[in-house]
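Only one protein chain is missing; all other protein chains are in place.
Coming up: subunit A.
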Amino acid sequence: MSTDAGYNFAYLDESTKRMIRRALLKAVAIPGHQVPFGSREMPLPYGWGTGGIQVTAAVLGPRDVLKVIDQGSDDTTNAVSIRAFFRRTAGIATTERTAEATIIQTRHRIPERKLTEGQILVYQVPIPEPLARLEPRIAETRRLHAMADYGLMHVKLYEDIAKHGHIATSYSYPVMVNERYLMSPSPIPAFDNPKMHMMPALQLFGAGREKRIYAVPPYTHVRSLDFEDHPFRPIRAPHACELCGSRDTYLDEVLVDDKGGRIFVCSDTDHCQERQAMKEAAE
């Protein structure tokens, strides 16, 4: 597919990109703090990554290589469409290899392969406010952030333990960024939370419908909240990947027939294929 000449580079007009970059700079300067921005209508519905796609458009350069994943997978509709969108509107190269990408837009996962300096991870965020379920008034949540008054979040974790015997929050697990701002990591599994800590790559978060941008700069302290006697545990299914045999990656449970048959496979398709290729080469 060739570049469509009818669009500005990466779809958004330059002044919009400038506005988003300003918000991004502010977000990077205050790690974990939600910065409002003038989110635009995008040619895809809310909930499909309108926030992430705007952040990607704002940071994309002509020499960037873009990878898009949805739940770890490169070949789902959402990932394929967003890659095609930027190929068409920006004429940039895309890839499915984590190692080759300079920008990775993601929905609900962090790649298994360690990200490096110079890479940017762009998260699609549905609900940026970690306190949203606990305090319905946005004005009040902003005040709580300003005062770093986060006892409420621990009440939620307390309730989890009281009801289930352990912290049952398995995704969108709240984190404390730079020991100052409470942040929602977007609905990534709690398993991925430790990867955010001291990550060499820049992490940007865009919430299109909620019109918020926030960021975690490289090498920033990110701590998952917990109790002293109920420490944070990254949870994964206690199985090995059916395809690559991995025992340390995040697994998806996949139904394979209508008789209850199921297998566990890596959610990160690129990582899984890499491991399969390595295994084959070794044989």
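The rule we apply is simple: a residue touches a chain if its C-beta (ideal position, glycine included) is under 8 Å from a C-beta of that chain, and two chains touch if they have at least 3 such contacts; residues count from 1.
Note that contacts and distances are computed from a predicted model.
Of "Putative tricarboxylic transport membrane protein", "Amino acid ABC transporter permease", "Phosphonate C-P lyase system protein PhnK" or "Xanthine dehydrogenase family protein molybdopterin-binding subunit", only "Phosphonate C-P lyase system protein PhnK" is the UniProt protein name of the chain excluded from the display.
The chain not shown here is touched by just one of A:Tyr46, A:Tyr158 or A:Tyr171, and that residue is A:Tyr158. Seen across the whole complex, the unshown chain contacts subunit A at 143, 147, 149, 151-152, 154-155, 158-159, 161-163, 227-230.
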